[in-house]
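My questions all concern the structure below.
Only a single protein chain was left out; the remaining protein chains are all shown in position.
Right, subunit A next:
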C-alpha cells in the first residue's frame, strides 16, 4: 500500500526509492505541449508525475519482456520500440520509435 514518505509525495508501494519527477520540469513540458495552454494548478504536475511513473513502468516492463524474448540481459532501444508497436495504447509513440524498429517487426504501413 502507500507509504507515507518524508520525501516526495509520490512514494508508492512496491518501490524501494522515493524518486519522483521534478514538478517544475513537468510543468515546463506541459506548457510546451500547446501554444494556448492555460494556467496550470499547483496540483496538476503532481498528478502528472504519478501518471508518468505508471506509464514508464508499463513501457519499461513491456520492453523488458522483449529483451527476455531475445534472450538478452541488456535492454536495447529496439526492445522499447517493439513494446510500443505491440501495445495499442502506445500508438501515439509509433512515430517516435519508428526508426528503432527491429527489422522483423516493421509494419508495412509505417511512413518513412
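Convention: a residue touches a chain if its C-beta (ideal position, glycine included) is under 8 Å from a C-beta of that chain, and two chains touch if they have at least 3 such contacts; residues count from 1.
Throughout what follows, contacts and distances are computed from a predicted model.
Novice: Report the protein name recorded by UniProt for the chain absent from the figure; options are "Guanine nucleotide-binding protein subunit gamma 1", "Cytoplasmic tRNA 2-thiolation protein 2", "Protein Dr1" or "TMEM9 family protein".
Specialist: Cross-referencing UniProt, the chain left out corresponds to "Protein Dr1".
Novice: Spell out, residue by residue, where the missing chain touches subunit A.
Specialist: Given the touch definition above, subunit A has residues 2, 4, 9-10, 12, 15-17, 19-22, 25-26, 28-30, 32-34, 36-44, 46-57, 59-61, 63-64, 67, 73-77, 79-81, 84, 88-90, 92-93, 96-97, 100 touching the missing chain.
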